[in-house]
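Every protein chain of the complex appears in place save one, which is left out.
So, subunit A:
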Amino acid sequence: MKTNFLMLHTITRIVSFIVLSFSVYLFFAGHNAPGGGFIGGLMLATALILLYVSFDLDSIKKVLPFDYTVIIGIGLLLAILTGLNSLLFGDAFLTQYFDYFQWPFFGEVELTTALPFDLGILMVVVGVALLIILSIAEDVS
């Protein structure tokens, strides 16, 4: 008998998108409210894990053709490069800069170099969580 996951699939479709968008919110809110790269990354990972758990691995792999090892690498590079950036201005490694800008539609927006650094952290966290879970899940033996 084939098991029918109709309810799980339907709910996952909706919930995972809510979790995804919440994780994006958390990531951007991080500098001034609870959130940030670590939490955002974990939240993103849980959303993806939910997808992987409810659907089968192969179909998700078609939709999200990422190699998570590469994502970890890119994340680390991004974080290191943001840190190196400050050396160009003669400051110590990992000095972060920030400033406020007037934007036409958004009003006053704060831009900081901590954001790409945090993005790097997020990518590493997502990559690590999924890499570990998927390699255990894929393991057949």
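In this text, contacts are C-beta pairs under 8 Å (C-beta built on N, C-alpha and C of every residue); 3 or more make two chains touch, one makes a residue touch a chain; residues count from 1.
One rule holds for everything that comes next: contacts and distances are computed from a predicted model.
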| item | value |
| --- | --- |
| Name of the absent chain as recorded in UniProt (options "Sugar ABC transporter permease", "Na+/H+ antiporter subunit A", "Acyl-CoA desaturase" or "Twin-arginine translocation pathway signal") | "Na+/H+ antiporter subunit A" |
| Positions on subunit A where the hidden chain makes contact | 26, 30-39, 42-43, 45-46, 49, 53, 69, 72, 75-76, 79-80, 83, 92-94, 96, 98-99, 110, 112, 114, 117-118, 120-121, 124-125, 127-129, 131-133, 135-137, 139, 141 |
